[in-house]
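Working notes, structure below.
Excluded from the complex is one protein chain; the other protein chains are retained at their positions.
Think of it as A and B in the order they're written, each chain with its own count starting at 1.
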Amino acid sequence: MPTRRQALGLSLTVPALWGLAACGPNQSSSSSGGGGAGSLRFMWWGNAIRDDLTRKAIDAYKDVQPDLTISGEPADWSGYWDKLATQVAGGDMPEVIQMDEKYLSEYGNRGALLELADAGLDTSDFEDTSVKAGEVPDKGLLAINAGVNTPVLLANPAVFEKAGVDLPDDTTWTWDDLIDRATRITEKSAKGVYGIQQIGLVQATFQVYMRQFGKDQYATDGAGFSAEDAEEFFAYAQKLQDTKASPGASLAVEEAGQSVDQSMFSTGKTAMQVAWSNQVVAFDAAAGGDVRVLRMPSMTGRAADAQLWYKASMYFAVAAKASDPKQAVAFVDWLVNSPDAGKQLLAERGVPANLEVRKAIEGDLTESDRKAVDFIEDIAGELGETPVITPQGGGEFEDILKRCGEDLLFGRQDAKAAGKALLDQLTSAISV
Amino acid sequence: MTDQLTTPAPSAVTTPAPAPANASTLRRRRTRRVGPVVRHAILIIASLVMIYPLLWMVVSSLRPNSEIFRNPGLLPIRFNVENYVNGWHALAQPFSHYLLNSTFLVLGCVVGNVIACSLTAYAFARLRFWGRNIAFAVMLMTLMLPIHVVIVPQYIMFSQTGWVNTMLPLILPKFLATDAFFVFLMVQFIRGIPKELDEAARIDGCGHFRIFFRVIMPLMTPAIATTVIFTFMWMWNDFFGSLIYLTTPDNFTVPLALRAFLDSQGTSDWGAMFAMSVLSLVPLFIVFLFGQRFLIRGFATTGIK
């Protein structure tokens, strides 16, 4: 065991850094964060609204487990991952964490996460496919769905109306139809208003597109698409730019880095926007409250061929070496299974995957929430296969797609070169 | 002396000497009168460019969320204090809590840096000791590694001592002169102080510590003021270190709290973020205004001639 020996060598020479090599993943030590018996640490990313709802849920858990102290540790998205990785390195991983699909196998394959099914987590009220979203090959259920998510196409009826273009019938529309409508909107709207944002830089569209080819972003053994598939996708992106259905390169790149509130869609400068269903509430609020949730177009004009799927907007997971795994799993079980927890958390993390909880909170949902819930229930019969979980290194995909897409839009490379670059770079990223 | 503090203009340089009013001095006087006007004009235009972001922030903090990004200009100005009220109460604790945490952190760091860095700097600048050049090179080297690779081993160290989620990992290093920037800064300032002054003190029988406190410290007020201002500013804005070491919201500092308003994927409260950002600038600005009075207290005004 060379690792052990090196760990030993290091620990002899530099005692203070002992933890670095010897701890490996996540021994939740009680030395920090107020650990010890009868306490849990729960870390999540989010915003002030989520922080507030989650704190209320933690308070509500006091009725279930009065002796347990749970310390809530919120962070912002990018800070969260820096912090979590550092804590895992230091053997200080919180017992309960929020997890994203992008990094599930990074943490899971390195043994940082506890298998939840064996640990007694109840998933009987879940839809099968939403449980599967947390299963890592060969490792089992490492994370439990905290909210169902699916790619959606948002439309702003006001912009459609101003341009005199009808909203599409999303059960029959095609990608060509999308370009056609978008182009007309650009033509008939005021200067600076476009049909749709440049979706060539958006990961969700790429995945939908690949799935409609009968492929996917990933296969079990690497990238799930060929360079030619990617080339076709980029050719479509190029067409969006050339027909002015989407804004030019500069604006498109700017748009790809914007937050919900700053986006052209929210400020009424595009009619359509690709998003995730858990973002409907944010976009609805930012764009004035009348946003329509549509299916993505298909190649054939049949909704069932759109190949949509349920993803987890995020998960809850438990540290593999939590000091008291039972307590931690019990808490997660309560978070996802108890209607009491559901009443606190609502649909803020996405539509609850637990059908009982979903029913229980129905009365508490806002109109925006309802749009997302209805959409998710509408497409239940049209779903394609559950995609393969993002492999280790795949967290970089969005950056790679943006890079290749930017080179394409600025005319630095054609669709063929971009397709090849995308595949090459992804392959090298996930072959680590 | 105090007079000189507030009017830094050295009289001998800028005010015209009473001289016979011949043609050439008249001309010079005219250019002098025009000079300040032109300079003020340049400075005012430059000021506008410099101050624009702050104006925009203040204006945005007074606007409802829906308007902030729909209107890129400064007008119309509204006076909607809702963001301030909301922002103050939106997080786990009232915002004053985070302001106090930041204040505590910053004060600790300022005291630490001023004491530890000036002691070290005196040794580097004035004492001749074994290994000085090597020590100086090592010190500079500590500045050259990016924080992102050092922070993980450092975190592991501090987590062994159980200091995570306290301010110790952020404050203690300052008392141990780990901020090489300020050591170097003070070394350069001390080297600018004429050596005759120390020697005079030594002849009077002063030891190094007395020279340091009685001669050097008073003469390097500008450097100390700079250290205070910079430490205050950097730690007040410090994000990465605070992010890694402070885990629960009751220990959060202002930059950590501000992030809670934003969510790149979902709902953000921009108005509240701008409002609290503006508020958190106030202490910073006060410290700067106060500190710059000491910044300009140099040789020119300490009466050494």
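To be clear about the criterion, a contact is a pair of C-beta atoms (placed from the backbone, for glycine too) under 8 Å apart; a residue touches a chain by one contact, two chains touch by 3 or more.
Here, contacts and distances are computed from a predicted model.
**Student:** Assign the chain not included in the display its UniProt protein name, restricting the answer to "Ferredoxin reductase", "ABC transporter permease", "Chemotaxis protein CheA" or "Peptidoglycan glycosyltransferase MrdB".
**Tutor:** "ABC transporter permease"
**Student:** Could you tell which one of A:49, A:112, A:163 or A:389 touches the chain left off the display?
**Tutor:** Answering carefully, the residue with contact to the hidden chain is A:112.
**Student:** Which of these touches the unseen chain: B:83, B:226 or B:267?
**Tutor:** Residue touching the absent chain, from the options given: B:226.
**Student:** Could you list which residues of chain A touch the chain missing from the display?
**Tutor:** So the residues of chain A touching the unseen chain are 2-3, 6-7, 10, 14, 16-17, 20-25, 78, 81-82, 85-86, 88-89, 106-107, 110-112, 192, 249-254, 257, 262, 392-393, 395-396, 399, 402-403, 406-407, 410, 412, 429, 432.
**Student:** Give me the chain B residues in contact with the hidden chain, please.
**Tutor:** 7-10, 12-15, 36, 39-40, 43, 46-47, 50-51, 53-54, 56-57, 72-73, 115-116, 119-120, 122-123, 127-130, 132, 135, 138-146, 148-154, 157, 172-173, 175-178, 181, 183-185, 188-189, 191-195, 207-209, 212, 219-220, 222-223, 225-226, 229-230, 233, 237, 255, 258-259, 262, 264, 273-274, 277, 281, 284-285, 288-289, 292-293, 295-301, 304-305
Here, only the chains that are shown with their structure count from here on.
**Student:** If you average the Cα atoms of chain A and of chain B to get two centres, how far apart are those centres in Å?
**Tutor:** Roughly 40 Å, centre to centre.
**Student:** Enumerate the contact residues on chain B facing chain A in the complex.
**Tutor:** 65-66, 68-70, 90-92, 151-153, 155-157, 159-160, 162-165, 239-240, 243-244, 247-249, 256, 259-270, 272
**Student:** Please output the residues of chain A touching chain B within their complex, sorted ascending.
**Tutor:** My answer: residues 16-20, 29, 31-34, 41, 43, 46-52, 55, 71-77, 79, 82-83, 86-87, 89-92, 259-262, 266-268, 276, 278-279, 281-282, 285-286, 288.
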